[in-house]
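What follows is a single structure, written as structure tokens, with notes after it.
Every protein chain except one is present and positioned as in the full complex.
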Amino acid sequence: MIVQVLTDVLVASVALAVPVLVASSGELVGQRAGVLTMSVEGMMLTGAFASVIGATTTGSALAGVLCGATAGLLFGVLQALLSVTLRANQIVTGIAANALALAGTTFGARLLFERGTAVPGFDRWAVPVLSEIPVVGPALFRQTPLGYALLAAVVVLGILTSRRTGWGLSIDAVGEDAAAADRAGIPVLRIRHLAVLGVGLLSGLAGTQLALSEVRTFSDNMTAGVGYLAVVAVIAGSWRPVPVVVASLVFGAAQALQFTLPALGVDVPFALLVMLPYVLALVAVAGLVTHSRPPSGLTTTFARVRAA
Amino acid sequence: MRTTARTAPAAVPADTAPSGTPKAPGTGDAPALSLRAVRRTFGPTVALDDVTLDVAHGEVHCILGENGAGKSTLCNIVFGTVPVSSGDVLLDGAPFAPASPADAIGRGVSMVHQHFSLVPTLTVEENLLLGRSGLRPDRRALRERLAELRADFGLVVDPSARVDRLSVGERQQVEIVKALLPHPALVLLDEPTGVLGPAEIDGFLSTVRRIADSGTAVVLITHKLAEVMRVGDRATVLRGGRVVGGGRIADLTPERLVTLMVGREIGGLDAVLAATLGVTGPDVAGPPAHGPTTTRARARARAEEPAILEVRGLTVLGPEGARRVDGVDLAVAPGEIVGIAGVEGNGQSELVAAVSGSLAPEAGSIHLAGETVTRASPARRAALGLGVVPEDRHHEAVVPGLSVAENLLLGRLREHRRFLLLDRRSMRTRADELAERFDVRTAGTDAPLSSLSGGNQQKAVLARELSLDPLTCVVAAHPTRGLDLGAVDDVVTRLREAAHRGVGVLVVSSELPELLALCDRILVAYRGRLLGPVPCTDPDARDRVARLMMGTAA
Partner (left out) sequence: MNLRHPLSVAVLAAAAALAVSAVLAALAGATPVEAGTALWEGMVGTPYAVGSSLGVMAILLLVATGFIVALRANLVNVGGEGQICLGAVAATAVGTALPESVPAALALPAVLIAAAAGGAAWASIAAWLAVSRGVSEVITTLLLNFVGVAVLLLAIHEEALLRQEVTSSETLPQSAPLPDAAHLPLLGVEGSPATVAILLSLALAGVVAVVLARTATGLRLRAVGLSRPAAHRLGLPVDRLRFTSLTSAGAFAGLAGGVLVATAPFVLAEGLSSGYGFSGLVVGLLSRGSLAAAVLVAGALGFLVSGGINLQLAAGVPAAVTQITESLLVLAIAGSAAWTVTRARRGRTRGRTVRSPFRRPPVDVSAPPDPPGRPAAHEPAPQPVGTTLEEARS
């Protein structure tokens, strides 16, 4: 019985943690490069919306993924234009972009999506043997193909952008001191643009994962703050990969409790479960952030002196 | 962590400098760098105007000028961070218009910046790999090149050390290594010695000489004449963005160069001003004039008086728990001017911050005018008569976005209230009066403080701090840094006047000659401790302080 409960809770937790993880790993690179992308929430929501529309229109889940990724990427282009090229306030434009995404997808869903439509999605594929491991097996090794692909992408991204590589060094230098990086001959703006595009792509895919692998439909505001949790996970994880992964998993699990606990018949006020991940995030940020140091250049913009 | 061992001799042989002829031929007859009628404006400000000069291969070409003369702009143009407004730049005879530092580096130009351009959280090796590697950095090639540089120039760095843990001198070494890595044809050095101690400057200058001797063209930007006279082959003097003179160093005297820089004869120059320019010291004939003896005499007379500012056993911790100030004792008597010399980063900043109330000490006590103020608020300290001139003017001394009047009176708004509202009229009257008394030149005290020149901003700070009533003690950190000569003169005069009135003055500066000319005695900050004192009347004062700055006993 206990084992079954644990397994169920873990399965649900991982299901919600994967999108958070995918988005936060993109956001980690972005913040290391000095750009605080607050619009992860909007990117995820847009990605989810586009993937559902794409999948229902074409009848192919793969086409849905393509749509979700493209939407996220386009969102990233918009955010990069604002945050990097136009040097606009990253926090303000990020939050406004989220509002735009929320309103836009709500509007779009009225026009393009009919509630109850069957959405082509991905089916779970259990890894033989590994998925038989008690408790953790079903949670980790019974993902959809999209889920496996995204987890692999996160690992590859983590390796490519580690401090051991020239790319990782450049990203950290740009985020730490853009002027110094520029004088060392690093293309500061190109790196920042790419980083924000990466955030857009991964967030769009995270939304796609949520929509096509887990929920299998679109509903208004279906991300419900998960994107903000991804941003906070990076901060709570002190801008280091492993703690960011842990924070993402914890936030995702906390988010999942509002579905698992009632299903298990545990009588906790729903509202308490709704607030849990955000309270956790607050505690994490308040308790940890003072012991860590953000990239010095985070949210600062860069431009060389222009011709007068 | 290894410290940088220096194989260079303590002093550069003087005979290598003045010959003026390139020792190693360049790739062709064309000069390594040519500027032709270069002009650059920033809005209404003309930073460079019709600048024409040539830098030959293998020569150290010094560019001299006061702050604001356009030296840094010139460097930035060649390094691609600032484009020209008009005119041409030629590199080895070929047109050169770098769009970015990456461009400039690609064409064989390197630069050592006034403010270090290393990323502090990366290691030395990571900094050196920056911008030079794709996905997989070639660490082995880097180590080979480092070994070469060590053999050729005696430059030693510890690749695994994190940059923010290095001393200023070590960082400078890394900067130079970074500049030399790509085998540059031209190296730009922008005020490279500003933060170094005398011994480090010696080592640095000999490295510069070796770099030029290897055939590389070197442009050395400075306002210190002593350095020019020691390593320069040619000099060009800028004033107000224009070339006002220059030529082979062998044909020039320090007096001539100062006259060109300042635009007037130097006969009337105050000792401190001369010191700032580097005209005093062993390189220049004539003994340095010392500060007014009256101050000194009075200070001696008051030596028995209780100190106005006293610091006992003060310990201040840095962000990572390092003891930035370590059990420091210090006393300043009324009417006395005490200097704190030292290479930057030896705890001076933290000491001033603790005394002025910006930073809470870990242990020890601070006493001001008979009261204990160890953890008192800045407001309490000001009430006891402590005036503070902080080292970072834009960051801490002023609020650039507020008006001059608001900046002058922000600490005493209580005196300008009518009913519940601010009395703007009385504020203006008071501010106008202060601006007049302290010669702050403004377009009106309603103008934003940021519209003032650097010198006038510093005068405004002095006006605010020295008009405290009562005024018992002044703490000034690098009060003349970045100012032009007129403003330096003003700042120094005001500080001396204050001492005359019986105010205790504590001055922190990395410009040793300036301190020697201004102070009664000098303490040396070294690794969080204060060494000395060295009385400035001591004929060997300069050498003793210089030795203390390296941590060796006087």
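Each chain gets a letter, A and B, in the order it is written, and its residues are counted from 1.
Assume a contact is a pair of C-beta atoms (placed from the backbone, for glycine too) under 8 Å apart; a residue touches a chain by one contact, two chains touch by 3 or more.
Keep in mind that this is a model prediction, so the values were computed, not measured.
The chain omitted from view is touched by exactly one of B:D392, B:E436, B:E497 or B:D540, namely B:D392.
Of the listed positions B:S358, B:T374 or B:S467, the one in contact with the omitted chain in the full complex is B:S358. Taking the complete complex into account, B:V195 is the one of B:V60, B:V195 or B:L368 that touches the chain left out. Interface note for the absent chain: among B:G247, B:G327 or B:P400, the touching residue is B:P400. Set against the missing chain, the residues A:V135, A:L151 or A:V285 yield one that touches it, A:V285. Where chain A meets the chain that is not shown, the touching residues are 36, 81-82, 86-89, 91-93, 95-97, 99-100, 102-104, 106-107, 110-111, 178-179, 182, 225, 228, 232, 235, 269-272, 274-275, 278-279, 281-282, 285-286, 289-290, 294-306, 308.
Chain B meets the missing chain through residues 40, 42-45, 47, 67-68, 70-73, 81, 114-116, 168, 171, 194-195, 316, 318-319, 324, 344-345, 349-350, 353, 356-359, 377-380, 382, 388, 390-402, 406, 410-411, 413-414, 416-417, 420-422, 450-454, 457, 478, 481-482.
Basically, only the chains that are shown with their structure count from here on.
The distance from the centre of chain A to the centre of chain B, each centre being the mean of the chain's C-alpha atoms, comes to 46 Å.
For chain A in complex with chain B, the residues that touch the partner chain are 160, 163-167, 169-170, 172-173, 176-177, 179-187, 293, 296, 304-305, 307-308.
By the touch criterion stated above, chain B contacts chain A in their complex at residues 41-43, 76, 79, 81-83, 85, 100-102, 105-106, 111, 113, 116-122, 126-127, 129-137, 178.
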